[in-house]
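Omission of a single protein chain aside, the complex is shown with its protein chains in their original locations.
Should a chain be cited, it is by its letter among A and B, assigned in written order, with residues numbered from 1 in that chain.
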Amino acid sequence: MVAYVIRRLFQLVIVLLGVSVITFAIMFLIPGNPAQLLAGRNPSPERVAIIRHHFGLDKPVYEQYLLFLDRLVHGDLGESFQFQRPVTSMILSNLGNTAQLAVSAVLIELLGIPLGIYSALRQYSFWDTALTTSALIIWGIPVFVLGLFMQTVFGLYLGILPVSGGGGRTFLYVFPADWTNLSVLILPAVTLGLIEVAYISYMQRASMLEVIRSDYVRTARAKGLPERSVVLKHSLKNAIIPVMTIAGIDLGALMGGAILTETVFSRPGIGLMIYQAIGARDLPVVAGGVLFATLVYVIANLLVDIGYAYVDPRIRYED
Amino acid sequence: MGDAVSAPSAPGSQASASLPAGDVPQTKPLGLWADSWRRLKRNKVAIIGLVIISIFLVIGAAEVVATDVVHVNLAPYNPNAVNYKLTPHGLGSPPSLAHPFGTDYLGRDIFSRTLVATRISLLIGIIAVAIALTIGLALGPVSGYYGGAIDSVIMRLADIFFAYPYILFVLLIMTVLGPGFRNVFIAIGILSWATYARLVRGTVLSIKTMEYIEAARAQGASDLRIIFRHVLPNSMAPVYVAIAMGIGGAIVTEAALSFLGIGIQPPNASWGSMISDYLSYFFAGRWWMELFPSVALVLTVFGFISFGNGLRDATDPKLKE
Partner (left out) sequence: MAERLLDVKDLSTHFFTHAGVVRAVNGVSFSLARGETLGIVGESGSGKTVAALSVMRLVPDPPGKIVAGEITLKGRDLLALKEEEMRHVRGNDIAMIFQDPMTSLNPVFKIGDQIAETIQVHQGKSKREAWQMATALLAKVGIPDAERRVNEYPFEYSGGMRQRAMIAMAISCNPDILIADEPTTALDVTIQAQIMDVIREMQAQYQSGVIMITHDLGVVAQMADRVMVMYGGRTIEYGPVDEVYYNPHQPYTWGLLGSLPRLDESKKQRLTPIKGQPPNLLLLPPGCPFSGRCPYEREVCRGAFPETEIVGPEHGVNCWIPLDERLEIRANLPRFAARVA
């Protein structure tokens, strides 16, 4: 097990290095005039010169990259030209909101697990068909369209929930501590969660169906084990593994900012920060946000893999 | 109890009696595609998806042919024709006989706009996937077939591309490249290759040890020829599924990009940009502007996803009867 973890950590470092290279290439090698791009909108020539010097753009490429990498390793993601603020600090101040949304959405999507299992056990029943069809429909709805729908129904017509905004107090960054905080959390979290519940219940159903038809479940029945044990012990552990990994990866992805959701609901967070930066062509913020999100995503993937290997011992021996 | 689980039908891989059968009526042994097609037909949702996709594809194709080839307008009105008379107080007019989808805040006919946007959204989806496929189908089989160092390098590269959260990656590239129709499908296409590469590599790995590959090699076929003439065509089943899902995904991504303002720019319009554009009017009660592009988008994506899922279920060897 330990050997597996070490191997994965090693891979992680390589991947992160690769990410830094590619991001560097995107930021500095693709554009015709990277200094111009990094300096922001309508920069003055002096500003461009400062940027050029800051990133060492007159130096050879590999030196530029090393400079870039050095900064990254020290947590320096550059500075927003709009706000003249270090990107890292911007990210940290938005992190709480994003984390709250991410955790809530994932908790909601975990409901897909019992839904999928139930559906698999009652295959071809009315419930099963209903669930699968609605899952397919909902899964395909782009999140901003669904968000719109939610805002209309709950915000405009029913008027019970705010359609935008942030704020309020939290407990441990993630738990709402007052109604304001909770009320602005509900719609975005449910929107995100709903689409994922559709996906997860569909996947869980598929996984469960496969497991139920497997040879080892047949063996379990042939041994005369009670159905409860066949389902809960033998089937569940195998069926849930792929779905738990989906949920874990989702959490990692959402921690990088659910940009579409935060935009639709005007909810402060890393996503909204990036959106706003795109409009203003504030490349350092966009790149910084993406790098942060990627780091979190990669780490989340690693943790999920390790969890997977813990539960399914075969994985420890593969590569 | 059907014990005969057939592998993807390839010459020589079926061990069946070659002696003539008696006069007992035999059902024809089903090839891979006949069986899959039969299973697919039974999946009503997938068929609905296929119908939806076909409808939109026909619309899009008709649009392209009409506008670019025959130089005729398919849409009843010019999608960009501003008409202030049709937008009292700058708020557009609701659906009517003359304008079945209504008009937007500039008096433009929404039906025509939605129609023309079909072409853009579909084209982007298809071209983006085509680009990703080209790269993926070049690198994937090579990676799987040769294994070793080449495989490691290509797969590491794929890992790196997978490391980024997808939409943010696309956003980053778009920020650098700038918005616009062409950059959208380039960005989506270049970033999606890894999915197809990894998929094909998987099937290649299982096929490359089969006998008919040995046979081809024994006949002196070059590696390249083996890869692209023998191995690849038989590895394609999961790829078709990925293509269907991929086009659906690309359309959603484009819609998201346009929604965020960094995709299709005016005067062009895609469903995503229309949704973004009409947002404030929607909250002011002018619901029709937002509704039709949204429905079009959701339907199209649903179509691709359902069909893709149906295709996956139909070609899954484990579900064969």
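As a working rule, a residue touches a chain if its C-beta (ideal position, glycine included) is under 8 Å from a C-beta of that chain, and two chains touch if they have at least 3 such contacts.
This structure is a prediction, so every number in the text was calculated from the model and none was measured.
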item: Contact partner of the left-out chain, one of B:R42, B:R182 or B:R229; value: B:R42
item: Residues in chain A touching the chain absent from view; value: 214-216, 218-227, 229, 233-234, 237-238, 241, 311-314, 317
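Here is the rule we go by: only the chains that are shown with their structure count from here on.
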item: Chain A-facing residues of chain B, complex; value: 45, 156-157, 159-161, 163-165, 167-169, 171-177, 248, 252, 255-256, 259-262, 272, 275, 279, 282-283, 290, 294, 297-298, 301-302, 304-306, 309, 318
item: In the complex with chain B, residue positions of chain A that touch it; value: 11, 14-16, 18-19, 22-23, 26-27, 30-31, 37, 132-133, 136-137, 139-142, 144-145, 148, 151-152, 156, 163, 202, 210, 213, 253, 256-257, 259-260, 263, 274-275, 278-279, 281, 283, 286-287, 289-290, 293-294, 297-298, 301
